[in-house]
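The structure's right below; bear with me while I get my questions together.
Removed: one protein chain of the complex. Kept in place: all other protein chains.
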Amino acid sequence: MSEFQNIQEEQKAEEKEYTTLNLGPTHPATHGIFQNVLQMDGEIIRDAVPTIGYIHRAFEKLAERRPYAQITVLTDRLNYCSSPINNMGWEMTVEKLLNVKLPKRVEHMRVVIMELARIADHIICNSVVGVDTGALTGFTYIFQWREKIYEIFEDICGARLTTNIGRIGGFERQWPDKVWAKIDDFLKKFPKILKEFESLLMRNRIFMDRTIGAGPIKPERALEYGFTGPNLRAAGLDYDVRVTNPYSSYEDFKFDIPIGKEGDVYDRFMVREHEMWQSLSIIEQAMKMIDRKEPVFHADVPDFFLPPKEKVYNDMEALIYHFKIVMGEMDIPVGNVYHAVEGGNGELGFYLESDGGRTPYRLHFRRPCFIYYQAYPELIKGSMLSDAILTMSSMNVIAGELDA
Amino acid sequence: MAVLTPEQTMALHDEVLAALKGKFGEGILSSSCEYDFPVFVVDKDIMHDVLVFVKETPSLNYHFLTTMCAMNYPEKTGNEFAMMYQLHNMPENKRIRFKTFIPEQKLEIATITDIWPAANWMERQEYDFFGVNFIGHPNLIRILNMEDITFFPMRKDFALEDPTRDDKNDSMFGR
Partner (left out) sequence: MAKSPEGLEGPGFFLTSMEKAVGLARKNSIWPLPFATSCCGIEFMATMASHYDLGRFGSERLSFSPRQADLLMVMGTIAKKMGPVLKQVYEQMAEPRWVLSMGACASSGGIFDTYSVLQGIDRIIPVDVYIPGCPPRPEQVIEGLMKIQDLVGNESLRRRNSPEYKSLMNKYGIE
């Protein structure tokens, strides 16, 4: 009897009864394995409890057991949509620890690769926002051009997605001639494609109605939640690591930081869209600065730079250095260093603690996704279920980076 | 402003240290410059107050929590664990780092989720990895690993490899 009374009283206290909906972890609309237990009032979300960790791979623990050169491989798999940025972020962290200064040409080459990776990242995010509003055309159309970027990566390093591009101290080899031709071709043709992609969505009435006002966040709140990158800029704050703490000679380039106003899905889409244009302009500037005939592709630091294979087989010294580096017998200074790069999703930081051993003593990744995804319940409270999906895809939450 | 020069880092270090010493005195145990970061080692009992102070004081205004993480030093008796907090003053583009040591017997520290909501998951992650108990955290449960595991995987004494694998014969690897 008393139990029955309790139930009755509970119902009275809470006039509305909410439906519990389990979204994920294998839900097709969530683009990855994110689980959210939603409290639904009809079509309106009242509360959400996210669960993460479904692909926790223990990067930080693994990094404590790997020599420095082998950690580049792990960083590939953080934000796998733009792995070259992660690779180079890690390499620059180690270079900072070792006090290695790179030649300008190499730094500019890195900028070209990083900006290409940024375009590749934003292509995925923006085209998937299009898919979630029901426009598959843009996705199939622009994805062909992502393949072109892959081809460029492939010609440089041999891999498409998980690139492991570059080495500590520069690039692994001189870029082949066809890479230059491919980048030129990309710069010439891609603007037209991007424009077409934009005209498909940007002023599309349906797209605008779906996205404007969905999942907004105020700039103050975004800062408290640790937002960085395009999501913070969409909220109206012009924080960009490339400008505030320039790395890899970003200070040589002139580019704008696009910002939004409302911090909603549409603004995030627009910020990414404009960033692609800025990236194109940066690549163009860099291509003008780079002397294509110059043979320099790495810093002159034989202690740390893994020598090219043909040298290893023919040169005694190179063989010794190769052996030392591969076995992790480098002279690593003791110290703590933090280095941040502007990844596809925001400030990707590497906090590295070295005790002079062959592996890092502690390596902590500041993963932008992990930090801003915790604001997701707040963003979707009070919105429709379909907007929640849209908010997630526009935030560009990448499972690999989220769960590390 | 590019990466700080050693002189600029030192100047920033002196500026923040003066403010901290004025307020907390002996609570600031030591300080140094590591690459382009001023680092302050703080007593763990006042860590929370220090962070509130540098956030709320207008002349300092370190309003953005960049990241935080825990560390394990098994050989440092009495200071087996450490927490690192990294703050950012975005308008003036200044970054500082705090570090505090915690003994293994009393592995707990005040939560900072009341200062930054962003610290919520970061603290849960460090609890998951190291077992650091954040006092006052609203929902201190495991975040990345399964809830039913009993170990703290990032501690130095925990083995990395999956224990269920039987196809890895160590004699093949020369170990």
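Each chain carries a letter (A and B) given by its place in the written order, and its residues are counted from 1.
Simple rule for what comes next: contacts are C-beta pairs under 8 Å (C-beta built on N, C-alpha and C of every residue); 3 or more make two chains touch, one makes a residue touch a chain.
Since this is a predicted model, take the numbers as computed values, not measurements.
Novice: Of A:Val94, A:Val111 or A:Ile124, which residue touches the hidden chain?
Specialist: Considering all chains, including the one not shown, the answer is A:Ile124.
Novice: Considering the whole complex, not just the chains shown, which residues of chain B touch the missing one?
Specialist: Output for chain B: 144-146, 153, 158-165, 168.
Novice: Spell out the interface residues on chain A facing the chain that's missing from view.
Specialist: Residues touching the hidden chain, for chain A, are 25-26, 28, 32-33, 53-58, 61-62, 73-74, 76-77, 80-81, 124, 139-141, 143-144, 146-147, 150, 160-162, 399-400, 403.
We adopt the following convention: only the chains that are shown with their structure count from here on.
Novice: List the centre-to-centre spacing of chain A and chain B in whole Å, with centres computed as mean CA coordinates.
Specialist: Those two chain centres are 24 Å apart.
Novice: Show which residues of chain B lie in contact with chain A when the two form their complex.
Specialist: Within the complex, chain B contacts chain A at residues 1-3, 34-35, 37, 39, 63-67, 69, 71-72, 84, 86, 90, 93, 95, 97, 116-118, 120-122, 125, 129, 142-146, 153-154, 158, 160.
Novice: Which stretch or stretches of chain A touch chain B in the complex?
Specialist: For this pair, the touching residues of chain A are 52-53, 56, 58, 60-62, 64-65, 96-97, 223-226, 237, 239, 244-247, 251, 335-338, 340, 347, 349, 351, 353, 361-362, 364, 366, 370-371, 373-375, 403-404.
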